[in-house]
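Omission of a single protein chain aside, the complex is shown with its protein chains in their original locations.
We call the chains A, B and C, going by the order they appear; numbering starts again at 1 in every chain.
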């Protein structure tokens, strides 16, 4: 199943690529062994994510989901960003092939990791969901992804 | 494997079709159940087969081999006719598909049966080969025919 | 000389639509599994072919798996179902005596491996009933495979009823619909079909392309292992080109089907009625329900091959029994299953019409057939005997 036009657009022209040198939170998820690593940088002011950037190593959908996910949380309150699901990312991209659904999970995780880092730096401990990206992100067969959609 | 041109020619224009009302010998071999019956009529004078006719129920190659076999013995001494092998008939027809080799055996048998009948009428008992047509002529699979070529 | 092709049950000439689709797709050369633009173009073409064929059968595209033809589909369905069955401790299969060799030889293969197969008798006009199937089902039965329409005698089986019995009993139901698809309206869902085999070359599509419909929920083991093509169930780079051609052929075959079939059946009936006027002939298979294009007749006293080759010399391509069995000297197992004696079964002729035939073809056949039959009978010792016996019993 080929990628949707939205995926290709975000792969071609990814939004928010790069780093934030003085980031308030940085999250990195995934595993080079599995072929995907996402690193997200956030800047927070008054509980609002004022800026977000990403660096991603991975396939086209990893890049596109990173791009879309950053777009979806930029300018949003942290609470709202925390509610972003992988499903919302997939929908915004007009679907992903089943075998690539894990990328959207990774994007969700990366945002949560960055926010957790932001809280950690403020001395607050935040529990991440245990739907850990590495469990579903890695070395899976087609059908495995289906479960997340 | 399609038929050779010679087979098709002898099927289209079979030689010596018909009956001889006052035949000196008549041989019938084959079995309607198996899909082939050949009936040969011979006229003998001074040990020479002066005339031969056949009637055949069967496939194109049964008709063609009957036709060719009668051609090969017409005007020949009986001893020579007895030596006619199915192989010679097949060669004269430029080959037969493996599955149809049994037809040539049937033709050989039919001639022998007609000659045996001729002898019998003269009070002489002649033994036919035991390569009886019905054993190989009937309801065989492809490979069986190969053995006879 | 006139050329009349009436062996459409053996294979059909490609329709103009099928050829055009093939020409149009000839440069869609990518591998549908490739991610780049050439691959995506091939994927889209294949996907659209699948959607179009699925629509013709009333199934979802993802229930349709492309294969190399009817034989592969039959082998896959039956061997696959056998494996599924055995996992559930079942080993009994029900079929009929008139299946195509692609089914029969597969069943024989399974019998050698411990499966038990009941081959249902057919009536003297070539039908099985859903009741026969019901009666044969035991708690060991895992699969029923009954052909939709017979390739030699054209009889159409009560597939929907058999399907209903199987559904009720929880037994898988496969139908070899190679002779039916493109010729009869089929709806796999309404007819309770779990698996259905088709082959494109029987409906004016290309040879070497077929499909197996597998109802959603049945996870059939592969016949061909390898890459993840066809949802992982049938490996091999997909035949994008022939799929496009097959889809066009099927849509074309089914357009105006009723009208076409009325016309074809008219030709069929004229042939049957007139051939039966020749003495000592009989129609094989009942008159109805019968494939619109099938004429199968036995001529006493002559042998089918010499009949068909004589017709061929007049430009008429017909068949004696099934072309695929030409490796054998046995009379057709289908005709024997009708109860015909060997010597009569040997004298069979099959004329199978398509939409490309005309009433002129029919008239031409009828104009040459009687003299051919006479010629062959005149040189037949069997016919001689029949005539002698006739005279003895006045």
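Definition applied: contacts are C-beta pairs under 8 Å (C-beta built on N, C-alpha and C of every residue); 3 or more make two chains touch, one makes a residue touch a chain.
Not measured: the values here are computed from a predicted model.
Engineer: Which chains here would be touched by the one that got left out?
Structural biologist: In the entire complex, chains touched by the missing one are A, B, C.
Engineer: If I consider the whole complex, including the chain that's not displayed, which of C:80, C:142 or C:206 touches that chain?
Structural biologist: Counting the whole complex, the residue in contact with the absent chain is C:206.
Engineer: I'm checking contacts with the chain that's been left out. Which of A:42, A:62 or A:90 qualifies?
Structural biologist: Considering all chains, including the one not shown, the answer is A:62.
Engineer: From the list C:308, C:337 or C:382, pick the residue that touches the absent chain.
Structural biologist: C:308
Engineer: Tell me where the left-out chain touches subunit B, residue by residue.
Structural biologist: Touch set of subunit B with respect to the missing chain: 1-2, 142.
Engineer: Which parts of subunit C face the unshown chain closely enough to count as touching?
Structural biologist: 5, 7, 10-14, 19, 22-23, 26-27, 29-31, 33-39, 67-72, 74-75, 100-103, 105-106, 108-109, 199, 201, 206-209, 222-229, 232, 235-242, 305, 308-309, 311-312, 315-320, 322-328
Engineer: Mind pulling the subunit A residues that touch the left-out chain?
Structural biologist: Counting only subunit A, the missing chain is touched by 8, 11-12, 14, 17-18, 28, 32-39, 54-60, 62-63, 99, 102, 138-142.
Definition applied: only the chains that are shown with their structure count from here on.
Engineer: Which pairing of chains gives the most C-beta pairs in contact?
Structural biologist: Result of the pairwise contact count: B-C comes out on top.
Engineer: Between subunit A and subunit B, what is the gap in Å from one C-alpha centre to the other?
Structural biologist: Inter-chain centre distance comes to 86 Å.
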